[in-house]
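Pasting a structure here, questions to come.
What you see is the complex with one protein chain gone and the rest in place.
After this line comes chain A, so read on.
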Amino acid sequence: MPLVNNKVGDDCTLGTDKALVDGKAQVDSLIKVVACYRHLASCVGGCTDSLQLRDELRQTREKALKLSVSICNHLTSHLRNKSLPEGQRKEMELLWVAFSSSLELLHVDMCKVFNISDIFSLANTDALVQTGLQGGGSEVAARALSLPDLNLAPNPTLPAGLESQERSTMEQEISQMDHMIDDMEMKVNVMRWMVESHGSQHAEVLSSSDSASLALLSVDEEQPGHQPPCQRSHIHVLVLLFAVVLVAATLSVCIIFFT
């Protein structure tokens, strides 16, 4: 991420520096929330779909919307400010692009959830697809909402009106997003082709503590018949090592014996 280098500046630039940092932080958290929402959305319609999941979805959605409204206002006001210096403007535009892309992703996910919950109503749990998932998305939701622990009391009963109410809320939220997106495009003209990103093509590799799941994935592929060859190679190595040790031992014995 670009460092804010302007240490010297008048109030205006200082203000916008701070605004930049602020905006950056907000956009980052929006991206995080959108990512978590996607994970949660992928569970909808599957066997782990439940009221709790829907609730989590709703909460995540609300947070995302709140964030996006505030970022929208923030960025719009700054970008419409004609007296913004060039470097700052570029940074703002980058943020703007990131923001609008996250909004798009969120919009698509919301539409998908809306449609899937149409088909898979929670009242009929038999119809939920057996996808192989076991756990819910609580941890992901917790991450999204930045809460250390998500302790929701699951709602045992399913009031008949809840689903339709939820649906109408979703519809409203989706249309609200639509309007926001349209508004954004109207108010601020950011030319996408002029925006250059900072990052390199290949992001640095994150910690490889996830190699276990990678291994799981690859083992997944192989037939069980693959196991013996691996073990056989292990045995070969061991035998070789043993032979070397043996040779070393006999040599040392010989030396001792003959000296």
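Quick note on the criterion: contacts are C-beta pairs under 8 Å (C-beta built on N, C-alpha and C of every residue); 3 or more make two chains touch, one makes a residue touch a chain; residues count from 1.
One rule holds in what follows: contacts and distances are computed from a predicted model.
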Omitted chain, identified by the protein name its UniProt record gives, among "DDB1- and CUL4-associated factor 13", "Centromere protein N isoform X2", "Regulator of G-protein signaling 9" or "Ribosomal RNA-processing protein 42": "Regulator of G-protein signaling 9"
Contacting the left-out chain in the complete assembly, out of A:C43, A:I71 or A:M170: A:C43
Residue of A:S101, A:S121 or A:S146 in touch with the missing chain, whole complex considered: A:S101
Chain not shown: contacting residue from A:R58, A:R89 or A:K112: A:K112
Listed residues A:I31, A:L51, A:L145 or A:I174, member touching the removed chain: A:I31
Missing-partner contacts on chain A, residue numbers: 28, 31-32, 34-36, 38-39, 41-47, 94, 97-98, 100-105, 108, 111-112, 115-116, 119-120, 126-127, 129-135, 137, 139-140, 142-144, 181, 184-185, 192-193, 195-199, 201-206, 208, 210-217, 219-223
